[in-house]
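Shown next, in C-alpha cells, is the structure this report addresses.
All protein chains of the complex are present and in place, except for one that has been dropped.
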Amino acid sequence: MDEPRVAPATTLRSRFAGVAGAIRYARIVTVFYRTSIQAEMEYRADFFARVLASLLGLLTTIGSLSIAYSYTDNLKGWTFSEAMVLLSVYYLMDGLIEMLIGPNMRQITSQVREGTLDFVLLKPLDAQFMASFRSLNVWRAASAVIGLGLSVYSIGRLSIGAGLLQAVSFAATLAAGLTIIYSFWLFLVTLTFWFVRVDNIEQIVWQAFEAGRYPVEIYPRWLQGTLTYAIPVAFVITVPARALAGRLTGMTVLVALILAACMLALVTLFWRVGLRNYTGASA
Amino acid sequence: MSDALVSLDGLCKTYRVHERKAGFGSSVASLFRRQYKDVRAVRDVTFQVRAGEMVGFLGPNGAGKTTTLKMLSGLLNPTSGEAKVLGFTPWRRQHEFLRQISLVMGNRNQLNWDIPAMDSFLVNQVIYDIPQEQFRSTLDELVQLLDLGALLTKPVRNLSLGERMKCELAAALLHRPRVLFLDEPTLGVDVTMQGRIRRFVSEYNRLTGATVLLTSHYMADVTALCRRVIVIHHGSLLYDGSLSALGERILPHKLIRADLESAAPADELAIYGDVTDLDGQKVTLRVPRALTAVAVGRLLAERSVVDLTVEDPPIEEVIDLVFEGETAAITGPDRAE
Partner (left out) sequence: MRYWLRVYRVHLRVAWALMMQYRFSTLIWAVWGFVGPLISLAVWTAATQARGSGVSGNGQRFDQADFAAYFLVFMIFGHLTMSWDAFEFAYRVRTGSLSPQLLRPLHPIHADASFNVGFKALTTALLLPAWLVLFVVLHPAPPPSYANVALAAPALVLAGITRYIWQYALAAIAFWTTRVDAINQLYYVLDSFLAGRIAPIALMPLWLGLLARYTPFYGMGAFPVEIALGRVSLPAAALGLISQMFWLAAGIVVFRLVWAAGVKQYSAVGA
C-alpha cells in the first residue's frame, strides 16, 4: 500500500473531523432536547396552565394598548396596528428565548451555586456547548407559535404584502436577535462565577425586556439609547419587526448578523475566562 | 515511576478567603477594606498510584481530600506542583482524558431527576460516544453487579438515596473509565447499602482492572476496599502505606478481651495490662504488642478464663490519634513506599 501523502490526507482527515464533529454535536443536541421534553412530559398537567398564563400576559398588554389608543390614534408615530406588530414580535421573541435560552442560563446559575457545574466540566464535551443546549422548555413553543401567528395577522392588517424576501430577512434577524440575547445573558451568567450571590442579575435583562413591548420611541432619548445599545432589547425586537414589514434594508440585516457573530465571539471568550476563574486557574 | 498511572509531585492548592466577623459594623467596614486569609487546602502532596490499585484517602472534613481529587480529575487548577493522570495533565481537561476517567460525588447527583435513570444513561452514551455493542454489554454487566433491574425505569426522584447512588455509579461507569475517583460515595447511605456499594467497587476493580481513588471519612469504606491508604490532614500527606502497618506503628499495642469465670476488681487485673473496660466478668486489657504473649500466658495460668480473644485496636483509634497530632511516629524516614 502506498504511503498516504501527508498534506492532503491531513486536510481530508481534519475536514471529516469537522463534519463528523458537527454530526456528533447535532446528535448530542437532539438527545438533550429529547430528554428535556421527556422530563417535561412528567408535568403534562401544567402545560395548559402555563400556556394560559402566558396568554393572559399578552392580553393584558393588548388591553392596555387599546385603552391608550382609545384616546389617540398614534403614539410617537406608531399606529395601533403597527404597535400590535411590535407586540407580537415581542411575544414571539419572548417565547423563543424562554424556550431555548432561558432554561439553560438559569440552570448554569443554579449549578454554579450548588457546585454541580463540575459534572458539566467532567464530560468530554465543550462546557459552553453542553451548558447552553442542555435544556429546552418545550411548552414555550406555544407562545412562540401564537406570537408568530399574531405577527403575520398584524402585518396582514397593515396591508403590507408578504414575500419570500421578507420572510427570509425576518428569520435572519430573529436568529441574530436570539444570538444577541444569548450572548448578553451568558455574559451576565458568567459574572456569577465571580459574584455567586448576585444570581438574580438576570432580572436586569427581564426588567429591560419588559420595556420592549412598546415602541422604543415613547421612552426618553437617553433610555432609548440604553435599550438599543447597552441592553440591546429594542434592537432585538424592533429590527425583526421592521424586517417583517419589509422596511429593512439588506444592509441592516447584514449589520445585525455581524453584530450577533461578534457578540457571540466575545461572550465565548469571556466564558472561557470565567471558567478559568472557576477552576482556580491563575489569570 | 514510569509505570505509575497517577502521579503527583508537590501539588499545592491555596485559596484566598475573605474574612469578616459578624455584626453590622463589620459588614459596613468590609465595604471599604477587605481582609483576606490564605487557606492552604493542599500542601505539597506527592505520591504515585499504579494501574489497578485501589487507594483510600483518609482524613477529617476539610483535610484536603476532595480538593486533591478535584485537581486529579481536572476540576481545579493547582496553585503549584504537577500531576499526571494517564499521561495527561488533568486540568487541561482534554477530551481524550475526560473520556477515560470518572468522578462520583456522594452528595451531588448528575442524573436528571424527572426521568428514569435509563434515559440519562442514553444521554451519556451519546456524549461519550459509546458504540452500541459496548454500551449494551457494559450496561448488562452493571445491572447485574448493582442489581439495578427494576430501578432503571422509575424516575430518579422516586428512588431512595441508596438506589439513586447505585444509578449514579452505573452512569459514571458506562464508558468504562480506566481511573475512577470516588468522593464520599457512601455518604448518607444505610449500612446495608454501604456494604453493597463497597462490594461492587471491589468487584469492579477486579473485573476491569480500573484504578480506584476513594475518599471517605467512613473507616469501614477504606478498611474494606483499600490495602493502601493515604492519610491527609490540614492539606499535608501524613502517611502513605498499608493500613495494617499504620496501625502497628501508631498504636503498638493489642487488645485482650477475656471472659473470666469469676469477676475480679480492676486493680487486681492491672498487673496484666491496662484495664480499659471492666463489665462484671468481661475485661478488656491493653498490652504492648511485644508483651502480648506473656500477658496471655499469665492470664491463662493465674485465672480461670472461659473465653479469650486477642485483637488489633480499632482502626478508628489509630486514625483519631493520627488526626490529634501524634504524627511524629509516622512522618519522617519511616514513611512507607
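Some notes on this structure:
By written order: A and B. Residues from 1 in each chain.
One rule holds for everything that comes next: a contact is a pair of C-beta atoms (placed from the backbone, for glycine too) under 8 Å apart; a residue touches a chain by one contact, two chains touch by 3 or more.
Just so we're clear, the structure is a prediction, and the values are computed from it rather than from any experiment.
When the missing chain is restored to the complex, the residue among A:F32, A:F133, A:W185 or A:Y214 that touches it is A:Y214. Listed residues A:V29, A:A68, A:V138 or A:A261: the one in touch with the omitted chain is A:A68. Within the complete assembly, A:I201 is the residue of A:I37, A:V138 or A:I201 that touches the hidden chain. One chain of the complex is left out; on chain A, the residues touching it are 43, 45-46, 49-50, 52-54, 56-57, 59-60, 63-65, 67-76, 195, 197-201, 203-204, 207, 210-211, 213-214, 217-220.
Methods note: only the chains that are shown with their structure count from here on.
Note for the complex: chain B touches chain A at residues 13, 15, 70, 73-79, 91, 93, 95-96, 98-99, 101-103, 105, 108-110, 112-115, 119-120, 122-123, 126-129, 155. Chain A meets chain B in the complex at residues 24, 27-28, 31-32, 35, 38-40, 42-43, 114-116, 118-119, 121-125, 130, 276, 279-282.
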